[in-house]
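Only one protein chain is missing; all other protein chains are in place.
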Amino acid sequence: MSDILSRRTVMKGAGATLGAAAFAHAMAPLTEWSKDLTVDEFLQKHYKELTRDEMARILVHLKAEAKQKYGRDVDIKDLPPQEGVSFGYALNLSVCIGCRRCAEACHQENNHDRSTGNSYIRVLEMQQGSLDLEHGNANYDHPVPAEGKYYLPVQCHQCDNAPCVKVCPVQATWKEPDGIVVVDYNWCIGCRYCEAACPYHARRFNWTKPEIPPEELNPDQGYLSNRVRPQGVVEKCTFCLHRTRAGRLPACLEACPTGARVFGNLLDPKSPIRWVLENKRVFVLKEELGTRPRFFYFFDK
Amino acid sequence: MPVETPLDRWMRPALAAGLLALGGCGKDQPARFQPPPGAPTGGETLHQPAKLTSVESDQKDALGRPLRVSCESCHSLRETKPMPSRPEELKEFHQGLQFRHGELACTSCHQANQPRSLHLATGEPLPMTEALTLCAQCHGPQYRDFKAGAHGGMTGYWDLSRGDRTRNHCVSCHDPHSPKYAGGHPVMPPRHPAAQGGTDTKEARGHE
């Protein structure tokens, strides 16, 4: 009796050892993954809870990392929102010709992965006489503007009642006082609920680590915007806050060859954006969803 | 003030209560605002397109860029001839000009005896570099939008207290002799053309 029992115990022990060894082997690819994960990064607090000193240390670390990976000096800033500034954007659909230069500028400015050709802006070729996106097409590849079409560039609308912010289970995305919806790349758990919630296809997920040739890297970077994102987190258009919070115009606006884009401070009565809102018949996309976008469209004629 | 939805009204006290219950209250630091934009110290400059003071030649410079020839190169040496009645009659550097600008005649804008200078509808002479005023005579709505910053595009700073911005001139984008914006082939072609049906379908591929 005891012989059988002990034999059985030995067998179980052998089985358990074998199982554990097989498990360790199965999980071996994780050693590569865990090399990139430091204890500091793992324990890093939420953006809003970081003190100035902590942020300074993080920025130093990120710059050193970029130097090591790309062999270049990059400048990563954490620019705060400006008091008395609330950003708004408008786009003139009468003059947009669908050349996608805004999408290209976004791709370069925001250090997007080169192989996927990612961009925060998607330009839809629409049927004249229709606002039904069902008749739109983002994959046009013929000379523009085409007869009978107009072009609808779509990017983050920085909604005041943002569905993406509501659904995030860990508050990794929120609305800043100047109206920009940002993501803390070091807090996002990568569940992609925000991507499902956004009605404007404004969010992107880093399905793999973004790759950019060092010479193409944009060294003017923001902590909450265009620094090279980690794998497995969500990102989005921030109205180029590393530029706009320094007073500069967004990259997509500067790249627009037809001047279709108008950007500025909604709180400044003399700003071009205010003039557009007060003098043009503007509309927002999918207004019926109650998202209250800060991105407006208008037609001249 | 944006309109509140009933859900917001309901959610906000609930959220506050929830955060209090979870001890998450007061974690947020006060927002670190920058000072408000001050009085504009920067200025707006108007882009001066080269075509106002030079013409294209068929030559390229040492770096392979198209060589432009300043009006002065020729016209400082010889008298400008009077305005011809049709574009086909233009000679030398001005040959091959395509004219598609409504029903206008050359002399509608150019001075008949001094084609290098413009004139307003009143007949008042206007230097070439101030063409904007001329355009504004007919294109009022565009000029109004331009003045408001809503037409023509710009580069630089939205906040003039922190830097300058450069506005595009009418002629930066519109050829005065053929003003309709040309267009062209779009950049950033779709990355993964559809296997069947070509690129002009609703399909996109890959993880983008």
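Should a chain be cited, it is by its letter among A and B, assigned in written order, with residues numbered from 1 in that chain.
Everything below uses one rule, namely that contacts are C-beta pairs under 8 Å (C-beta built on N, C-alpha and C of every residue); 3 or more make two chains touch, one makes a residue touch a chain.
Note that in this section contacts and distances are computed from a predicted model.
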Name the chain not shown, per its UniProt record: "Branched-chain amino acid transport system permease protein", "3-isopropylmalate dehydratase small subunit", "NADH-quinone oxidoreductase subunit N" or "Polysulfide reductase"?
-> "Polysulfide reductase"
Which residue from A:33, A:283 or A:299 sits in contact with the chain not drawn here?
-> A:33
Missing-chain contact among A:81, A:136 or A:179 belongs to A:136
If the missing chain were put back, which residues of subunit A would it touch?
-> 8, 12, 19, 22-23, 25-30, 32-33, 37, 42, 46, 122, 124, 132-134, 136-139, 154, 163, 166-172, 187-193, 195-201, 203-209, 231-234, 286, 289-291
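Criterion: only the chains that are shown with their structure count from here on.
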Which integer distance in Å separates the CA centroid of subunit A from that of subunit B?
-> 27
Note: in the complex, subunit B contacts subunit A through residues 2-3, 5, 8, 27-29, 31-37, 141, 145, 148-159, 161-163, 165, 168, 173, 181, 183-191, 193-194, 199-204, 206-208
In the complex, subunit A touches subunit B at residues 46, 48-49, 51-52, 79-85, 90, 92, 95, 97-101, 103-104, 107, 116-119, 123, 136-145, 160-161, 176-177, 204-205, 207-208, 244-249, 253-254, 256-265, 268, 271-272, 275-276, 279-280, 290, 292, 300
